[in-house]
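With one protein chain held back, the other chains of the complex are shown just where they sit.
Chain nomenclature is as follows: A and B, assigned in order of appearance, with residue numbering initiated at 1 for each chain independently.
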Amino acid sequence: MKYLFPILAILTGILLWYALSIALNPVIHVGGITLQGAPTEQTMGNVQRIFYYHVPSAWTAFILFFINFGASIYYLIKRCPTADIVALVCAEVGVVFCTVVLVTGPIWARPVWGIWWTWDMRLTSTLVLWLIYVSYLFLRRFSSSGQTPVLAAALAVLGALCVPFVYFSIWFFRTQHPQPVMGGGGSIDPRMLHVLLINWLAFSCFAFLVCWSRFRLEKLQREVDEAHAMRSLMDEPGQSPPMAKASIGKSGSAK
Amino acid sequence: MNSTTTISASSAKGKTVSGITRATLLKDLRLEWRSKDAINSMLFFSLLVVVVFSFSFDPTAEESRQIAGGLVWVAFLFASVVALNQTWARELRNQVLDAYRVSPAPPNSLFMAKSLGNFVFVVVLEMLMTPLFIAFYRLRSIGPAWQLLLVAALGTWALVVNGTFFAAMSIRTRSREIMLPLLLFPISIPAILAMVQATTAILNGEGARFWIVLLVTYDLVFTTSCLLLFETVLNAE
Partner (left out) sequence: MTDHAPVITVTNLIKQFGRFAALRGVTAEFDGGKLYAILGDNGAGKTTLLRTLAGLNHPSSGSFTILGANRFRDVCDQIGYMAHPSLLYDEMSGMENLAYFARLYGISEAGQRCSEVIRAVGLDPTLRRPVGQYSQGMRQRMSLARALLNEPKILLLDEPFSNVDLRSAGDMVRLLVELRDQGKTIFVVTHQASLLEGAADEFVWMQSGKIIGRTQALTAPEPGA
């Protein structure tokens, strides 16, 4: 079990390298084997390759937010601290992946369409999702520690309920005011799909590892806090005379 | 009056739930009326918002109808945030909220009363700002005006129900004035889009059915969720 994390890390590293290679090159050669990569897109050229980062990041973020929703509901029902940590971790990593989408979007749009931002459905929805979950992180930061899990869980539920509305409203808005679409509206070349899915798998594994590390970190932090709290529970504050301290120490339990 | 003694406990409670909502709502309206400072400053603020918008977005007759939907709702949004912030402030003075919490009164009654009170308050502000917008922007509605009222009611409720809920959340945080818009705006984006698009469509004589249905669904979903979650949030320490 102790070695599980390093092993998974190495495997994920290899997967990421593979995914990156096939995304960037039409053909790669690995130790004598020739592997099929992503073909060059005919209209956009090599810039289109950012698609393999843009789309899987969005999907990964979406899954993470979904897990956050589930963990928040579980927390509200069972008040289990682990669920709260899972919710926090998924929100944080999800926001990071959302940021990747929002950054790769303009990088793609600028050379291809000459504009920095397009109100493309995926990009716009991701922006709103990003805003919702950043506000979630702000709430966690700004509320006092006793209430944070409950308030955050309530906000997460409302945020998740909002997601279908975000997608529907932007979809309809887009049909009324058509915008440049990123990622191809029609059917997708099977080789591209293959590369897309491999990248998604790699991103998911990476997200899982990051979440796991963050989870462990947060759990340790909370254990430290609890230890401090337990210690202050045991200690008497400085003012009490040494006699009282000694007698309490002897008897061992509170009156 | 003496019939209450013969009513069983459960039905008496049922009778009192809406009774408590009404009593709380009336109490809030009375308190609002007595502290006229708050109302006056809100009304003046709304007026200022309209004027500033008029200077910022120069209204010529045709273009104005295209952007009026958006302008009006953004103005309403800012005015209502200022109003929502102070709703719960009254309950925190003298810690009166604790008196509510230790009573048998159900938390949902409090939430409904606060939401309805806010709704009334924001509608009053809207009734001040709308004629000004119509005058400054020379607006005429090509589509049926009653639909505009419907959109106004649905949209205002969407803002108010979430706003009341998030205001209750933010009173327990640091920087509570900024927390309310921070939490409210992202989640309200679909509703705001719907309100603006619906208003613009109606003003231009186009169909707004999709947006109205979206608003109705949004209102139902979020009113229910806020009611279900409010007790948890109120008693979160």
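Rule of thumb we're sticking to: a residue touches a chain if its C-beta (ideal position, glycine included) is under 8 Å from a C-beta of that chain, and two chains touch if they have at least 3 such contacts.
Owing to the predicted nature of the structure, the values given are computational and were not obtained by experimental measurement.
Asks: Please give every residue of chain B in contact with the chain that is not shown.
Replies: Touching the missing chain: residues 1, 4-5, 12-13, 16, 19-20, 23-24, 27, 30-31, 34-35, 90, 93-96, 98-105, 235, 237.
Asks: Spell out the interface residues on chain A facing the chain that's missing from view.
Replies: 145-146, 225, 228-229, 232-233, 236-237, 240-241, 243-244, 247-248, 254-255
We adopt the following convention: only the chains that are shown with their structure count from here on.
Asks: Let me have the rounded angstrom distance from the C-alpha centre of chain A over to the C-alpha centre of chain B, please.
Replies: That pair's centroid distance is 33 Å.
Asks: Could you please specify the touching residues of chain A with respect to chain B in the complex?
Replies: 76, 128, 131-132, 134-135, 138-139, 142-144, 146-147, 150-151, 154-155, 157-159, 161-162, 165-166, 168-170, 172-173, 176
Asks: Which residues of chain B touch chain A in their complex?
Replies: 162, 165, 169, 172-175, 179, 182-183, 185-187, 189-191, 193-194, 197, 210-211, 214, 217-218, 221-222, 225-226, 229, 232-233, 236-237
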